[in-house]
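Okay, structure first, notes after.
So, subunit A:
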Amino acid sequence: MLRLDNVSKVYRIGAFGGKALYAVNNVSFEVHKGEVVSLIGESGSGKSTIGKMILRLLDVTEGKITYNGEDISTFKGETLKNYYRQVQGVFQDPFSSYNPIFKADRIFEILREEFFPNIPIPEWQHRVKNALVSVGLNPAHVLNKYPYQLSGGQLQCFLIARALLLDIQFLVADEIISMLDASTRIDVLNLLADLKSRGLSILFITHDLSLAYYISERAVILYKGYVVERGAVEKIFHTPLHPYTRMLMDSIPRLDRKWEKGTTLLERKIEEFRGGCPYYERCPVAEKICAIYRPSLTEVDTDHFVACVHYEPSTNLLGAPAYTEQRTSQSGLG
Partner candidate 1 sequence: MALKVENLTVYYQTLRGDVHALEHATFQIADGEIMGLAGESGCGKTTLGHSLIVLFPPMKYIAGKVLLDGEELPIWDSERMNAYRFRKVSLIPQYAMNAMNPIRKIGKMIQELLESRGVDYREVLPELKRRLDLVSLSHEVLNMYPIELSGGMKQRMVMVISSLLNPSLLIADEITSALDVATQKAVAEMLVEFRDCQFVNTMIVVTHDISILYQIADSILIMYAGVLAEKAPTQSIIESPRHPYTRMLISSLPEVGVRHADKRLSGIPGNPPLLLNPPTGCRFRDRCPLAYERCLEEPPFLEIEKDHYVACWKEFESHA
Partner candidate 2 sequence: MRKLALSVFTMLILASLLLAACGPATTPTPEKIIQTVEVEKRVIETQIVEVTPTGQVAPTTYPRNETLYVSGAAWGPASTWNPFQPGMLANTTGTIGLVYEFLFFYDPLTDKFIPWLAEKGAWTDPTTYEVTLRKGLTWSDGRPLTAEDVKFTLELGKKYPALWFSPLWTNTGLTDVTLVDETTLKLTFKDPLYQEWENYLFNLPIVPKHLWENRSEEDITTGANENPVGSGAYLYLTHAEDRNVWVRNENWWGIPIFGKPAPKYIVDIRTSSNNVALGMVVKGELDLSNNFLPGIATLAEKGYVKTFYEKAPYMLSANTAVLFLNTTKKPLDDAKFRRALAFAIDVPSIVNVAYANLVKAASPSGLLPTMSKYDDQEVIARLGYTFDTAKAKQMLADAGYKDVNGDGFVEAPDGSKIELQVTCPNGWTDWMAAIDIIASSAQAAGINIKAAYPDYGAWNTALQGGTFDMTLNNWAQMSNTPWTLYNLLFRHPIQEQMQAGNFGRYVNQQMFDLVDALARIPTTDETGMKAATSKIQELMLTEMPVIPLWYNGLWAQWTETTWTNWPNEKNPVSLPTTWSGYWQMGGLQTLINLKPAVQP
């Protein structure tokens, strides 16, 4: 239903835009109808950029995003509006999603103005109330209030209700629970799961593998704009292949198991990425070749892809790279 083909996002930096910074690099994946796909990565991995590109809030630099076979970058005016009827987003910071000087329910009013100007107001209010009830809110408690009078969880539900008022088919949920209190997180997460059961497709963006596992069918692991691992969530969760995924797994604070000590490699300096494997600087199992060679995404199992030389059959691990000295001098850790 929604498909990314070799999508890249490049920012131009330098005095005359001379240098290119790849926020997203050659990313491809697909979200099928009624499916939840998790996009996992730490900050700076490009996961939110992908969400914004899907929502047409950012332009795609290279590659193509198609929705039901149509290139979304061609949408304009009415067709774009039509796209937004079907594809919506909810963002990380619930408070930032509301204009602080207006009441929270203004988002519904805007929706009516833009998409349903012909629906009479009483009828619309009725629809709004239904939508609020369906996301588990009591309209009497939450309507006619300013954003700061509502909790983060309520605000996120508001946004989901807003999406439901449209003929929505696809939802981009960008870290929607990371700023919520533990007590309400799970409710919002459950709400998403309920939506899925209604046939909605969801792109669930998160940095938490366990949440991805809780809710999604498939996952995409991003590192510095590259897909390092992708596939069915069970496979990734149970047999993480990429060292980065493994490190993410190990770092999850769990209530049932204590951390293994000292498995995390930390940056000592801000390093510029010079090519090679993006994870090279932090990788505990890096080979010499990783400094200069960027592995491609290889299918190692059905619906399980990974980009790591260790899983690339044809790579000659003995090729001596030029950066050996540098690496040994920089990656010592305490």
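Simple rule for what comes next: a residue touches a chain if its C-beta (ideal position, glycine included) is under 8 Å from a C-beta of that chain, and two chains touch if they have at least 3 such contacts; residues count from 1.
How were these candidates chosen? In short, all candidates are chains of the complex that A comes from, given by their letters.
This is a predicted model, so every value here is computed, not measured.
Going through 1 or 2, you find that the chain touching subunit A in this complex is 1. In the complex of the two chains, the subunit A residues touching candidate 1 come out as 42-43, 151-154, 181-187, 189-190, 193, 207-211, 213-215, 237, 247-248, 250-256, 258-259, 261-262, 264, 266-270, 333-334.
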